[in-house]
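Omission of a single protein chain aside, the complex is shown with its protein chains in their original locations.
For clarity, chains are labelled A and B in written order, and residue numbers in each chain start from 1.
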Amino acid sequence: MDKIKKENVQNSFWRNTVQKFMKHRVAMFSLLFLTVEILAVILLPLLMDLDPYTTNAGCFSMAPDERFLLGTDDVGRDVFSRLVYGGRVSIMVGFVSALLSAVIGIPLGLLAGYYGGVIRMVIMRLVDIFMSFPAMIIQLVLVTVLGASAASVMLVIGLLGWTGFARLTYSKVISVKEQEYVEAARASGATNLRQMFQYILPNSLAPLFVQFSFSVASAILQESGLSFLGLGVPVPTASWGNMIYSAQSLSTLVYRPWMWVPAGTILVATVLSINFIGDGLRDALDPKMKL
Amino acid sequence: MEDNVLLQVSHLRTQFETKEGIIPAVDDISFTVERGQVLGIVGESGCGKSVTSMSILKLIEKYNGRILAGSSVKLEGRELLGLSEAEMCNIRGREIAMIFQDPMTSLNPVFTIERQMVETIVRHKKIGRKAAHSTAVEWLAKVGIPEPEKRIKEYPHQLSGGMRQRVIIAIALSCDPKLLIADEPTTALDVTIQAQILDLLRKLKDEVNAAIILITHDMGVVAEMADHILVMYAGRALEYGTKQQIFRNPRHPYTKGLLASIPRMDRQEERLFSIEGNVPNLLKPVEGCVFRERCGYAREACGSCRPELLSLPDESRVSCLLYEKEAKESAHE
Partner (left out) sequence: MNDSNALLTVQNVKKYFKGTKGCQVKAVDDVSFAVAKGETLGLVGESGCGKSTLGRTVLNLVNATEGGVIYEGRDILKLPQTEMRMLRKKLQMVFQNPYSSLNPRMTVLEAVRAPLDIFGIGTKEERFERSRDILKYVGLDEYQMYRYPHEFSGGQRQRIVIARAIISEPDFVVCDEPVSALDVSVRAQVLNLMQDIQKERGVAYLFISHDLSVVKHISDRIAVMYLGKIVEISPRETLYDQPGHPYTQALLSAIPIPDTDIVRERIILKGDLPSPMNPPAGCRFHTRCRFAVEECRMKEPKMRFDESGHGVACHRWKE
């Protein structure tokens, strides 16, 4: 009897969180958008006959018509197909590298903030060193060494992006650590790990959600940059980044907007929705926020 | 008798609008303060005692508060609530001075004591800087700051908490206000320092002949300082009387409970009396008496209508149905 009751109430905590999130209209809309987008880039190639690679002879730089929904690019490839396939790459690169950065940066920031002293010194100096290097150059070198592929791009962006997470976590942790409830946990005999992960980290998460959404966005853009230099996702493969970079030529920018406007629009929309979802999550997980 | 009335507050109602709803922080409070008298307003946190004082000075707007129509605050017969902000600025500090709870934050940390004092005095008393400076030094000496000529050049952080509170008192009194509102003036201080400050306030009160409204949660402090006491609870006045009436013969069940629940220095009790329950949430409108839910004497009638502030034969007032009969008898006489 008690058990049933207990589970009910515990479920209702999650239900509460979900409800709070659902009340956050913008976040809900963003989630919907992102879901549809991810489903689309996964499913559309299975349902439709999409071909991002074939260069259709004689159809260079064609404006949208019934055959090519979004027209063709300057070598005659279908822009719509490339947009869908490019979405697979870009979204994956964005999330995987941001996740990698978070997984490295958050624990390091937590350690530095919690222990202080020598550990803090070492970690924070490491952050300084990483941040003072010109990231693009290191990326260039690393990708050259590892070979250009989606995997190496994710790895490199992820490995270089942790500093933001580490610094943010650190600054939040040093203030949360001073809260009385952390001392109370210690007085109750909590181990260092428990203090860090049950008391300090949950109370430091809010800004990290925002950081994560920025990270995803910035990874997508960095991938574009690398692609542009020929070190991102190898050439025939589409990504939103390399589609946007086709707008580097003035004539494309001005006279052939169909080649870059769709990719640009969807990139901005994706980044924005990730940001909104981050905001929504932050609020929903805060027990102090009312429904 | 009428001439002696310095401040008359009647039917003061102040509300705050928040996201969650309207909070009636002060709900129909009336009292008078006579010249040279000390009125103690006591109550627990959130009872509206500070909001009352802020409302008198019209300092409530910036906190999203609103003084409702029908309220009246008269200083020497002059209505304050209708005054413009510019006119209020001349009242604040000049005629009504205020001392806040936290001596750490009510002084500007980047200016010397001298600058803060001289500016206030020049603005309010319209005298030259030189005269203002000597007034400032004189007042620092009066509040018991050693070597005032030297200390006046210092910055607030160079002074201890007790010294800062003395400086604040000096600033407040240097413009010869008619009324001094002291909002928890000693709460942030240690007991030995509190004793010094209370001692000082008492001495100065006689000297400058100002009335004081002393706002505190500490029954001990009002017992020492006040002539009259107003007991507030959840935005309402529950009891008003002279100090002797309140302490020797508390009428309202809340006042009785409050006095009984304080550990006493002069006797030892096995167990403290405790008022059960918690202060009501002001967001939910209260039907009837606000203290009903925690009251040992609560009857059905207490829930139906709000008890008036009844005048009793000994001129004290209480807002409780228990005293209805007594009040009626006194009205007949």
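Criterion: a contact is a pair of C-beta atoms (placed from the backbone, for glycine too) under 8 Å apart; a residue touches a chain by one contact, two chains touch by 3 or more.
Just so it is clear, the model here is predicted, and its values are computed rather than measured.
Student: Determine which one of B:Ile22, B:Ile262 or B:Cys305 touches the chain that has been left out.
Tutor: Of these options, the touching residue for the absent chain is B:Ile262.
Student: Which listed residue (B:Glu34, B:Asp218, B:Glu293 or B:Asp314) would be found touching the missing chain in the intact complex?
Tutor: B:Asp218
Student: Among the options B:Val5, B:Cys175, B:Val279 or B:Ala298, which residue touches the chain absent from this view?
Tutor: B:Val279
Student: Which residue numbers on subunit A touch the omitted chain?
Tutor: Spelled out for subunit A, the touching residues are 2-3, 6, 9-10, 12-13, 179-181, 183-191, 194, 198-199, 202-203, 285, 287-288.
Student: Can you name the residues of subunit B that touch the chain not displayed here?
Tutor: Residues 44-45, 160, 162-163, 190-196, 198-199, 217-224, 243-244, 247-248, 257-259, 261-266, 268-269, 271-276, 278-279, 294 of subunit B touch the chain that is not shown.
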